[in-house]
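For reference, the structure I am asking about is given below.
All protein chains but one are shown at their positions in the complex.
Every chain is named by a letter (A and B) in the order it is written, and numbering of its residues begins at 1.
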Amino acid sequence: MIVRKIGVAIGTLFVVVTANFFLFRVVQTDPVAAVYRGRNLSEAKKAELEERFNLNGSKLDQYVGYLEQLSHGNLGYTLNSQPVSSEIAEKLPTTLKLVGTTTILTAVIGIWLGIRAGWRPRSKFDRITTGITMFFYSTSDAFFGLALLYLFASKNPWFPTGGLIDPNSTATGLNRILEQFHHLVLPGTVLVIGYLGQYSLVQRAAMLETSGEDYLTLARAKGLRDSLVRRRHAVPNALLPSITLIALNVGYTIGGAIIVETTFSIPGIGSELVRAAKGPDYALLQGIFLLISAAVIAATLIADLLYPRFDPRVRTP
Amino acid sequence: MARKATRSIAATLAIAAGLMLASGVTPTADARTEDEKLTFTVGVSQEIDSLNLTNGYLVVDYEVWNLQYATLTDKSDNDFSIKPGLAETWESTADGLTWTYHLREGLLWSDGEPLTAEDVAYTINRSVEEEWFNHTSITGNLTATALDATTVEIVTSAPDPRLPMMDAYILPKHVYENIDTEALTTYAAEDGVGSGPFTLTEHEPGQYWKLARNENWYGEAPAVDEVVFRYFAEADALVTSLERGEVDAIDSVPGEQVETLAANENIEIVQGNQGGFNELAMNAGDGLGDGHAALKDAVVRQAVNWAIDREVLVADVLDGYGTPGAGLVTSASPAWDLVVPEDETYSYNPDRANDMLDGAGYADVDGDGIREMPEGTNPLKFRLNIRSDSENDKAVAEFVVPWLKAIGIEVNVKAVDSDQLTTIIGLGEYEMFTWGWVPFVDPDPELSYFTCGQITMDPDSPGYNDGNWCNAEYDALYEQQHVELDADRRMELVQEMLMVFYTEAPYAVLWKTDDIMAYRSDRWEGFVRQPADTGPILFTNSSHSYQNIVPAGTSEPTETTEADTAGNGETDDEGNLLVTVGAAVLVLLIIGGIIFLKFNKGQADRE
Partner (left out) sequence: MTETQVQEATQSRRLLARQRKLRSFGRLTKEFRTDTAGVIGGVVLLSFIVIAIATPLLFSSDELDRTLQIDQPKLASPSGEHLLGTDDKRRDMLAVLLWGSRTSLSVGLAAAVFAITIGALIGICSGYFGRWVDAVLSRIEEWFLVIPTLPLAIVLVTVLGGSLRTIIIVIGLTSWAGSARLIRAQTLTVKQRLYVERSRGLGAPHRHIIRRHIFPNVMPIILANLTLTVPVAILSEATLSFLGIGSFERESWGKTLEAAHAASAIRLGAWWYFLPVGILITTVVLSFTMVGNAVERVVNPKLRER
């Protein structure tokens, strides 16, 4: 079973890689030109570059060559003649910080809201949280970001207008981290509030489902306090879908990060993707798309593999 | 495609080296302790594309090179006249073809290696051999020989009116000789070894780059210890950061924000011009590609020129901070500008444009509002490429589309980034595009770009002639002025060339831009404009401002900025606005909440 799941994940990734190759090879007729733009090259050098970029031979040969390159971690060159992989490596930590922090916060707050809302469905708390999360779920992230920027950076200069760190900052160690955190408050807020619904709604539904189960009725009948029943029995079982959701939501959060990084001028993978698309810088676009897809596929696989470990009911023989 | 400014801030070629104005008041160094570095931070709207001299071409790249590399001769901040640089004296043979430069004694690179005539000869000769495109417009005809450690002999194959001016960046041989031709194409050039007043120490891509004072520079030590350039993707953030004092100066102020900034007593705005202009270029069809046949006809290109209202563009797009375009600008000095007779000046006259097109046989045969070629086929539908990072380009497109529609030409706009636009131009797959140039001091390079030889005939080795326009008369005049040593006669020739360019109209020059910069006058003083009175203070043709600025009051750095800015921008009006917006959001939240409460209640009732 595990082998099958891994197989499916690899298959999905393979389709991404293949689509990447054909999609981009259709539009980008001559990747070499992008590299030696503006320079005089000898015929020998050109041939060598074509060799390096696998442009000689049939499309099939080129495709095999492309796979070979990928396996060496070679993603090609940007319009600025920089290796795509190093360009990505530069921007990745920023996005990881943003996405990582917000994912944890969103999950924790969202699950907590969902538990409370789901334990007492149709209570005031339930209606209010459901209404509010629904409202923010319906707001354009871009608009939400602009509104926050207007209120808390422009009108009241409590937070920076953008970026990740002030270059004049001499802060080191913990202070530096705190400063980065200060820069991430507004963009993080957009992501956290905008995506709370993902967790709270699922968690709420899961609570509803478990609260109807016999063993809870039994627990209550035994005279256990309500909050104890909730904490000891209902929550652990209902937590399951949300935990896998963290992994499954990586894709959404990356989408949010693209918008937020653009709105707050944060130099991460998301704003880089937009820059590449506007260029268009095909090699860079291709590389970032591949990376994001691979990350999401890996996360999905992990969720898939973890789920049965947590829930005995879906454990397969 | 070199040296196009993606924003209308000034580009530069030469580097300031020799000149140290007596006005540079030395700050009281004892006011600062050792770890309190005096940092000058510039907010910029452009990111470095490459610090490699063989492929970078953006304004910000030039600013780093201006700070980091000294040149043989320097330019005066007043009028660009020649000043000693690395070389203290020079002389030529009677025919003007051989020049001998004498370097200062004891020159050192920032890493302590000696800087000798060898470095100069090495740079010039290698740049010719490998055709480094930032160097060849100066060094193309030159051969250099190091006679001894401080003497270099430069021979030109044709008379060159620009000599003895030698403003090509000199690179450290001991660094570059280890980088072969192939490795050089992708070399990041962040070695930080230089001979100018400041050298690169750190580059955080997409965020900032830092330069530290070069203690081995031959000139008088600047007051500033460190220059930081911080990149802002959004114009908003750029301006805000200046207001808040997060940066000390910014490279561009959007026209509509000038008023608000000017009201701030801590901020000084400097409006300067050094020849930068923007154009709507047309593909005249003498090169590669699939440009529309109609644009081969000068009449159509002229009609386009008559259909554009430059006054409106300056007033609306630039908020008045510019001058309507009057032809190609070829020099940072206005002395070279074309003077167009009044009756020949393109003004906004769509009727005239329509008459010209009617007269030349471009009729709208199928009645769809778009003219066809005289044969009655091939409607006049043009592709217009604009730069995706330029708000001005977008605005120009929004005006040009309806204006040209009014004379029966359909325009389809596409936004791409500068690198991609370069490729498209090289392939000739366009009818029109918008971009700008910032000329050097001598008109020769800019003039040379529009000769037939600069038309791209092989996309792998593109030329500069991005109008794909070839004109024998223009070329002949170019060759004459290129070797004309009499200054007045050369000026006449250049004027003639500019007039040919104006009437043949491969470009519709839209405006001459002012660079609007701003700095914190509560913190700094001593900025130097180049050229005097009319030029900008930063991103000029040298680095005089960086060498001369001192903290305001010429002593200790001020510490009042935080308090100052906190008080700024907090009027009652804005307070009310805040309340309004807050209330609006709250109302929405409440409505949303009520709807859902009701909605959930509805469900409950039904059960």
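Going forward, a contact is a pair of C-beta atoms (placed from the backbone, for glycine too) under 8 Å apart; a residue touches a chain by one contact, two chains touch by 3 or more.
On a predicted model such as this, the values are computed, not experimentally measured, just so you know.
Enquirer: Which one touches the absent chain: A:L184, A:V202 or A:V296?
Expert: A:V296
Enquirer: Out of A:V17, A:I128, A:V185 or A:L208, which touches the unshown chain?
Expert: Final answer for the missing-chain contact: A:L208.
Enquirer: Which residue from B:D351, B:E398 or B:D458 sits in contact with the chain not drawn here?
Expert: That would be B:E398, which touches the missing chain.
Enquirer: Considering the whole complex, which of A:F135, A:F159 or A:Y195 touches the chain not shown?
Expert: A:F135
Enquirer: Using the document's definition of touch, tell me which of A:A147, A:V185 or A:L306 contacts the absent chain.
Expert: A:A147
Enquirer: Even though one chain is hidden, which residues of chain A still touch it in the full complex?
Expert: 8, 11-12, 15-16, 23-24, 26-27, 121, 134-135, 138-144, 146-147, 149-150, 154-155, 205, 208, 250-252, 254-255, 258-259, 262-263, 273-274, 277-278, 280, 282, 285-286, 288-289, 292-293, 296-297, 300
Enquirer: Residue by residue, what part of chain B touches the chain that was omitted?
Expert: 234-236, 239-240, 254, 256-257, 260, 312, 315-316, 388, 391, 394-395, 398-399, 402-403, 413-415, 574, 577, 580-581, 584, 588, 592, 595-596, 598-599, 602-603, 606-607
FYI, only the chains that are shown with their structure count from here on.
Enquirer: Find the geometric centre of each of chain A and chain B from their Cα atoms only, then give the gap between the two centres in Å, rounded to an integer.
Expert: 38
Enquirer: Please output the residues of chain A touching chain B within their complex, sorted ascending.
Expert: The contact residues of chain A facing chain B are 33-34, 36-41, 45-46, 77, 79-82, 87, 90-91, 122, 126-128, 130-132, 134-135, 147, 150-151, 153-157, 161-168, 265, 267, 271, 275, 278-281.
Enquirer: Which positions of chain B touch chain A when the two form their complex?
Expert: Residue positions touching the partner: 1-2, 39, 41, 49-50, 54-55, 131, 133, 182, 185-186, 188, 204-208, 210, 228, 230, 232-234, 236-237, 240-241, 244, 246, 388-389, 415-417, 419-420, 422-423, 426, 459-462, 565-566, 569, 574, 577-578, 581-582, 585, 588-589, 592-597, 600-601, 603-604.
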